Structure formats: structure tokens, C-alpha cells
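Okay, here's the structure, questions in a sec.
Only one protein chain is missing from this complex, and each of the others stays in its spot.
In this document, chain identifiers A, B and C correspond to the written order of the chains, with residue numbering beginning at 1 in each.
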Amino acid sequence: MAVKVAGRAASRSHDQPPGPATAPDLIQLLTPEGERTYHPDYPLELTTEEVKSLYRDLVLVRRIDFEAIALQRQGELGIWASLLGQEAAQVGSGRALGPRDMAFPTYREHGVAWCRGLDPARLLELFRGVSHGGWDPREHNFHLYTIVIGAQTLHATGYAMGIQRDGALGEDGEAVIVYFGDGATSQGDVNEAFIWASVTNAPIVFFCQNNQWAISEPLDRQSRIPLYHRARGFGFPGLRVDGNDVFACLAVTRKAMQAAREGQGPTLIEAYTYRMGAHTTTDDPTRYRLSAELESWKLKDPIERVKQYLIRSGLARDDFFAAVTAEADEVGTRVRTACLEMPDPDPLAIFDHVYAEPNAPLERERAQLAAYLSSFADEEPAPAGPEARP
Amino acid sequence: MAVKVAGRAASRSHDQPPGPATAPDLIQLLTPEGERTYHPDYPLELTTEEVKSLYRDLVLVRRIDFEAIALQRQGELGIWASLLGQEAAQVGSGRALGPRDMAFPTYREHGVAWCRGLDPARLLELFRGVSHGGWDPREHNFHLYTIVIGAQTLHATGYAMGIQRDGALGEDGEAVIVYFGDGATSQGDVNEAFIWASVTNAPIVFFCQNNQWAISEPLDRQSRIPLYHRARGFGFPGLRVDGNDVFACLAVTRKAMQAAREGQGPTLIEAYTYRMGAHTTTDDPTRYRLSAELESWKLKDPIERVKQYLIRSGLARDDFFAAVTAEADEVGTRVRTACLEMPDPDPLAIFDHVYAEPNAPLERERAQLAAYLSSFADEEPAPAGPEARP
Amino acid sequence: MTVLTLSKALNEGLRKAMESDPKVLIMGEDVGKLGGVFRVTDGLQKDFGEDRVIDTPLAESGIVGTAIGLALRGYRPVCEIQFDGFVFPAFDQIVSQLAKMRYRSLGKVRLPVVVRIPFGGGIGAVEHHSESPEVMFVHTGGLRVVACGDPADGYAMIQQAIACDDPVIFFEPKRRYWDRTEVDLPGGLATALPLDRSRTLLPGTDVTVLCYGPMVRTCLEAAAAAREDGTSIEVIDLRSLAPLDAEAIYESVRRTGRCVVVHEAPVTAGLGAEIAARVSQECFYHLEAPVLRVGGFSTPYPPARMEEHYLPDLDRVLDAVDRSLAY
Partner (left out) sequence: MTVLTLSKALNEGLRKAMESDPKVLIMGEDVGKLGGVFRVTDGLQKDFGEDRVIDTPLAESGIVGTAIGLALRGYRPVCEIQFDGFVFPAFDQIVSQLAKMRYRSLGKVRLPVVVRIPFGGGIGAVEHHSESPEVMFVHTGGLRVVACGDPADGYAMIQQAIACDDPVIFFEPKRRYWDRTEVDLPGGLATALPLDRSRTLLPGTDVTVLCYGPMVRTCLEAAAAAREDGTSIEVIDLRSLAPLDAEAIYESVRRTGRCVVVHEAPVTAGLGAEIAARVSQECFYHLEAPVLRVGGFSTPYPPARMEEHYLPDLDRVLDAVDRSLAY
């Protein structure tokens, strides 16, 4: 009963694994084999300590992610959005930020959160259902997770307009980075953010992690040309970086952020990467993609290539790798413990923080719920969930 | 108290009249002086009759527009959105359409409406407040006016997807044209339409009349690069045509529509023109733009140049021009009479056409209003407006 | 009779509609190979092709806006909004275009578009996945708004909604997707209750309880518990939220003299307000107690570990019934 429509774009190719992006497009400083390459525009110089520290971050954020997946499987989290495969894009860009720069994440930027210094337990609160986020964005200059696709791109642009108004530009100035996915590029809000940023020349970097999939939809449902080209339609530069190359992500983001700080306006960075896991723990990617694709991307693993580089160039030995693994286990345990120890919120906290100013009708609702709940006080313990009572 | 913000785009230039678009950008087949020029990609050949007929359309739609402005001044219309200055963009593109093509207008496409064969009186109904439109889009393949900026671009794209599904593509196939303004390019919806059209390769032409202003906002509030470049960010061709050149608008639109029909997908056409009048009859452009700008554009008048061409090349003489003027007066009178003769709608028609299927609560409301109105039957005539009774 | 989950019943209803009318299309995010995050469109792309089951770009305004265009061309699109909280980017297209184009055209345009929205909480989800925005559409003239409460209704109502020449906002109680009941698959729609009619699920004499969507099961359970205490609750599933089957409601309340309305949406300016206002007026001399409303609080939807206290449950329904009886 399938109908073929004339004049459609060439048939979609998501049964074939997306090949590597064509060479001239892709900015790369470290090959999948761990070979350091050089790019005239991105003369990145890293000390051994810096490379090791990047490696450590990559390993640690992957470990936190694994722990969270395990916690979800054990019923301790409601859901988890894994960053597996995107560690380099997140750590590379996250480490490119200065302390005064502001980052606006989606729901998957656990690696960036780590680089900003946010306690991973705070992320788990959200996925456990204890809060909707609840951290103070100003504490680490890391905004709350945003779940509505694309909405945060406008917040970030407005924030960048605030930096302009504060006179906080210049060599030592501030800039904003905002994260979003390949699917998000189709949302009106994201395109409006491009317009605003371009028209106001706002100090902002649009960091798109193209992980090839928006849940089950391959990239060709969102665009028929590479995403980084989108920027040129709005009049600012766009470029594509190997999203599995932490060096390249660092160098490219650093440069774009500095340009933004210095008043040169927005840049779109497309980090070409791959979502190695399911969309979230409730997703089943075997329904829509072939394992061959996954296999081909495994060869480009963002952590393995740094390890190879460290080994090849004799910068690190087994004891270093063992120490990082041990630290990862420690962090994993800490995260797990923090998760298990999280108290459930007080039911009456439903009414907290709705308004800054007093709100009489709401206080009345709070009092009513309090009275209602206390009417059960002498009965058996409250039911475990709304459906637990028959 | 004005604050200067560092790092903003170079200061806006709307105190200077926008100059002519740079030559290589602008597709032109007839100079402001009425000289015919040639463009390798647009070898337009027109018979004398065709040129005269285009001239006639230009004059007639301007005359209808004048009549409507006058009617508004006399209190017969609530408001009017003048097309003055945009006649060539509308007639050129409108005449490029085949009868089976579908056009989606904004609220200003009176010239396109004319080319599609819609009785101008129907337009006046809307601006008089007798209906919200009320014509059948299928009758002339001319959709209803859409007032919410940009919304119609998605309708047009969906319609074009329907053409694909109907198998109505090919040399004799169908395509869609959708109109919108320079301001509209900032709306999320318009950008989503670009995405949809690109991803589905829909048979659609996006026809943007860049009349330099969105009410009081000059183009630099919407974009820092020429609007036709927007398309390249989405992966389809964009081009800029002299919007005051009816030949060029005809040729460019004809070619883009044929490409769409043949399955080559969308094109963005930016018709570079100027809103010679106020945004609408309630607007006062002296508050925000200089008369020098207007004066410079008067030299590029879309009608005058065709007249000069006809005279220079000896294709028409005074009797022709006199006849067109006479016909214009006739059409003007007809439109005026039709407007004055429009009956006010029956109050109970408020309840008509809300639903296709019966709706009991609404019928009850209708009955209640009927009873209420008839309770005044033996009193003095109903008040003229809600505020007329003290 | 076949026993089906609500998700599967909707799937079968969609399949039947697609089989009987080639103009029926399905469009949305992940509706194709994945079959939707709740599997409501499972297998349909495989059987009807990519041109009839369309995985769209990730943009809800685009989904509804292009569906309007397809309807203008003669198609009958069924849009899926992935979760309730994501209908808002499409809000403008729904309230200013979908709802108004028939009126604008003096009846010359019809827009048989169905917008399916899985709605409500109780699944332990993160923010924006548990909203109940139905009253905003009820307030918008030109839309029909319905909610199905069980698989049998889901199967019939989705087909009726697709057959309807008006735009229909179709709410599906997401936490009931895996509930099962018997569904009369071969049975034609001819014998089905019309789409704009409520259904009395349980007759009763003491209190009328009105509900829809996810609260239908909750209220039936409450009625069963109340019966043991000797209270006879009449449970009416509203099904159609716009237009309301008002006469049926009045008839019941005039009999019982008491009315409780239950929904998950915030009580403040929720659908219960409209019902309470109407019932208070139309049954003024019959009411023994004010119409009481049970619903969400006037807050954003809380984090999952608090939702059991936010959502109306059996106890809160019974509490309201008791309060009503105490007048």
C-alpha cells in the first residue's frame, strides 16, 4: 500500500551508516587512531598535564553516565539521557569556557556540567524526579537543563545581549555558549535565535551536537545539507568540527568564544558526532537503526583516541590509566551514594517557589493539602503512588 | 541617558535611504528609465500585447488601491494595506502562475488577487469588516489573506506536499507560490517552512517582497545580510530580483515555478522593492523614515518604467494610455459602488461556519442572542456600536 | 471482541481509517519506524509507506501548519504531538489558523485535521511530559476537543475524529495506554456513540461524578470503593469536552443534587470551572451542595516524586464526595 511520491529528495540514506564527513569540511586535530594532526587556523598547544586532564574528564563523565544508566535500570532514576559517544564534544567545548562565560545546556550536557563544576548528583535529582533541576545557574555559570527542544537558544541569546549592555565585552570579556542537537535545528525558536544573534551581533556560540539522530529520526529529516551551512543563511560563520576529537572541539570552541568576547558576534559550531546509546533509557534504537552504523562509529571513539595518543607519544603509562580508572570508580560510587541518599521531597513543597511574592489563593491550597494529608496521619502509611491503592 | 553598547553590529543605516542593490545581485530586465536589458538566464520574450496587458494590470491594481485608500478615508473601510510601489512584484509574479498553481498571500497581495481573477470587492469586504475574507480559495486558486505574520508559509508548504502526493508534478504539473514580507523572515514559522520545503523538496516558490520596512522597522532589524541568502542556509536556491521591474519578476517567478513543477524543489525569490505608502492607513511613516528615501524610490516607479518602454519603443501611443486610464476609472468606480452597496452582515451570522457539524451549545447561544435582539424589536433602532449607548 | 491496550486500540483505529480513506495521513515526530514513543502508530509506516506516515522535522508549529496545508489540498492529516507539553510551539497554528479558517472562509474551507496529544501525568516523567492543557482548546471556538478514557472508546473515537470535518484536538490518557479492555474491532462505527456525547459508565443516585481521560478509571475505582460504604456514585465520562454534552450532565445532577468534577489539570480556570459554572446556573434549584472540583493545584506540574500528591486519586475523589454529601 506504500505510495511513491514523485519529486521528493533522493531517497533517504539512513539504512547506510553516515560516512565520515568529507575531509575539507571537518576540522580535526586528532585522528581516530590517535595521531595528532595540525590545522593552520587552530594551532592548539597543550601541555602533557592538559592532555591528561582532558583524558581524565572524558573517562570520568563516561563513568558517571554509566552509573546513571545503571541506577535507572535499578529503578533509582525515572529516566536518563546518556551522553555516550559525545564526551569529546562536551568536554572539549566545556573546557574552552572561562569561568565568567555562561553555558546553556539541553538535557544531555552532563559532560559540560562536569567541566563547569556542577555536582553530578544535581543532575540525578532531575532524572530521579526529586526536582526539575534546582541548581543556581549563577553558581557555576551553567544554566538549568531545558527540555523543550530549542527554547534555551533564545534565553542564551538574550543573556548575550545582556553582556553587551553590561559592557562586558573585550579581550577579557564574557560570552555565551548554547548547546542543542541536530533535531533542534528545525525548531522555529532556534532559527529565531540565529536571527537575533546575527542582528544584534551578540557574543554567543551556537554549539550543535549533531549526533546523527533525533530519537528515531536521522539527520535527513531535518536538513538536506550539512547543518553548519545554516549559519551562512543568517550571515555569520558556521563550521564543522570532529565532535569525537576533544582537541579539535577545544580549539574550535575556544577561538569562537574569544571572537564572541571581542565583539565579533556569533558562530555556529556543528560537532559531528554520534549518539552511541539509546536516546534515553526508555528508547529502543534497534527499532530504527542498524548495528553496523554503531560499529563504524565505535572505531571513532572519543576516549580511545586520546588514550592512543598518550600511549603513542609516551606521555602516559599504565599507572596513569589505572589511576584514572580508580578515580572514575570512586566518582561513580559517590554519585551512586548521593542518588540513593536523596530524600523524597516534602509533598507540601509542591507549593514552594511558584511565586516570589505572596500568593493568597496558593497558600490556601497549601493549607488544604496539609489538612488533607494530616487526616491520614493516624491511618496506615500513605500509598506509594497514585495507582497503588487498588 | 542613551547607553552605547560595545560590540554591536555597525550602526544602523536607516537614516540613509537604502541604495540600489549591488548590480551583480539584482536581476533586472527593464531599467528605471524604461530600457530593456538582457540576462542570460532569463531570456524573456514578450509580445506587444503581453507588455500592454502587463501595463494595464499595473495601472488597474494601483487604481484599485487608490480607491480603497479613499474609501478608508471616507470611513467606508476600517483599514487598508496599500500595495503602492509593489505593483510590479505582484503583477509580475502573479502573471507567472498557471491556473492550477496555488497562491498563498499575506494581507497586501491585492495585485496578485487581481491576476488570479478575484473580484477586488471581496478584498474590500475584509477591510470593511463585513467578513474575515470569505472567498473560496479553490475558485481562483488564491488562498485567503493571512494576517498572522508568516503562518501561511507552512500552509503553502503543506499544500505543496499534497501536490507531491497527488502525483501532480511534471512539465504540466502544479506548484505553489507563497508571499511574505521582509519582516516575516524573522518568524519561526517561515524558517520552519524553509526546512520542511527543503527536506521534502516541495514544489514551492517563496516570494518575499522586501519592501524595506516592517511597519517602522527597517530591514536591518531583521537581517544583517541580504534576505535571499537565507535560502542557502537551508539548501535551496535564493535570488534577488528588481521588484519594481515587472518583466524581471515575471521571468524569475516563471522559471522558479516551472522548476518546482518539475520536481526541482523550492526557490526563494527576494523581490527588492519599496513600500511607497504607509504600512496601513492607520500608520504615519513620517514618524520613522525620511522623505528623501521615498523620493529616491519614486525614480524607480514600477509603472512609469513600463510606460517609458512602451513609448520609447513605439509600441503604444497616447490613445492606449488614455484607454487604460479610462478603464482604471471604470474599475475604480465599480469597486467603490460594490463597497458602498455591501450589506452589513446579520448579527446571527456570528454563529455561522464555526463548525461543519452541528454543535448544540452554540445553537443555544444563537437562540439566546436571537431572543435578546428581538426583545429590542419594539424599541428604538439598535445602537450603532457598542459604545454608542452612553 | 478482542482484548486490547489503549495504545493498540488507537493503532487499530488509525489503521482502519487509513485503509478506508487514502487521504488519511499520519505525521509527527518518530511516528514512522519507531511507531511513536507510545507505539500508537506502530507498523503503519511499514504498511502504508513513508508518504502516508510522515516522520517530520522536529517542530510542532511546522507539523500543524503543514497539516493545515495538506488539509487544504484534500487530505485528512492526523498529527501526533509527542507529549502534552510540546503542543505549545504549535499553539499559534492551532488557535489562530486551525480553529479559525472555516469561519474566516464563511464555510468554504474545511480542515479535517486531528491533533493527537498524549496527556496527563502519573508516569514518573520529567518536566513538560505530564501536562493537561485541554481547557485552553475548549476556550477556543472552532475546535472540537475530545478525550478517550478506555480502549473501546479510543478505537471508535479516533476513527470518528478522523471522519469529522472539523478540527479535533484528541487527548489520549498516556498513563492508561497499557490498560486493557474488550474492543469490538469488526463492529462498525454506525453503532458507536457519537463523538459529542458523554457516556454514563455507572448509574448512581447520591452524587454525580464527572471525569474524562485518565480520571475515568480513577473515578470508577472511587465509585466501587464508595459503594462498599453505601454511597451510590454516578460516573459520567464526558468524552467530548467541546462541545460539552451539557443536557446529559444537567439531567444527572438534577437527579442526584450533587456534583463533583475531576480532572488532572489545575483546578484554577480548568474545565471543571466551566462545568461548575454551568451546572450551578442550570441546576440552581436542584443543587444540595455546590459543585466541587478535584484537580491539580495552581502550580506548575511538580517533579515526579511529588506527583502522587498532586494528582487526584481515589482518596481525593472520595474526599470530595464526602464533602459534597456533608452539605
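Quick notes on this structure:
What we mean here is this: a contact is a pair of C-beta atoms (placed from the backbone, for glycine too) under 8 Å apart; a residue touches a chain by one contact, two chains touch by 3 or more.
Worth saying up front: this structure is predicted, and the values here are computed from it rather than measured.
Among the chains on display, the ones the left-out chain touches in the entire complex are A, B, C. When the whole complex is considered, the residue among C:Gly32, C:Pro77, C:Gly257 or C:Gly270 that touches the unshown chain is C:Gly270.
When the missing chain is restored to the complex, the residue among A:Ala160, A:Ala184, A:Val252 or A:Val306 that touches it is A:Ala160.
Contact with the chain that does not appear here is found for just one residue of B:Leu60, B:Met102, B:Leu126 or B:Ala175, B:Leu126. Note that of B:Leu46, B:Ile79 or B:Leu294, the residue touching the chain absent from this view is B:Ile79. In the full complex, the hidden chain is touched by subunit B at residues 1-5, 78-79, 107, 126-132, 147-149, 183-184, 186-189, 214-217, 221-222, 282, 287-288, 344-345, 347, 349-351, 354, 361-362, 365, 369, 372-373, 376, 383-387, 389-390. What subunit A contributes to its contact with the hidden chain is residues 131-138, 143-144, 146, 148, 151, 153-166, 188-189, 192-193, 195-196, 199, 352-357, 359-362.
Within the complete assembly, residues 61, 85, 88-89, 91-92, 95-96, 99-100, 103-104, 127-128, 135-136, 138-139, 141-142, 242, 265-266, 268-274, 276-277, 280-281, 284, 289-293, 297-300, 327 of subunit C touch the chain that is not shown.
Following the convention adopted for this analysis, only the chains that are shown with their structure count from here on.
Using mean Cα coordinates as chain centres, the one most removed from subunit C is B.
If you average the CA atoms of subunit A and of subunit B, the two centres end up 43 Å from each other.
Computed centre separation for the pair subunit B/subunit C is 40 angstrom, with centres defined by C-alpha atoms. The set of subunit A residues that touch two or more partner chains comprises 3, 5, 186-189, 221-222. Multi-chain contact residues of subunit C, defined as those touching 2 or more other chains: 51, 56-57, 59, 61-62, 89.
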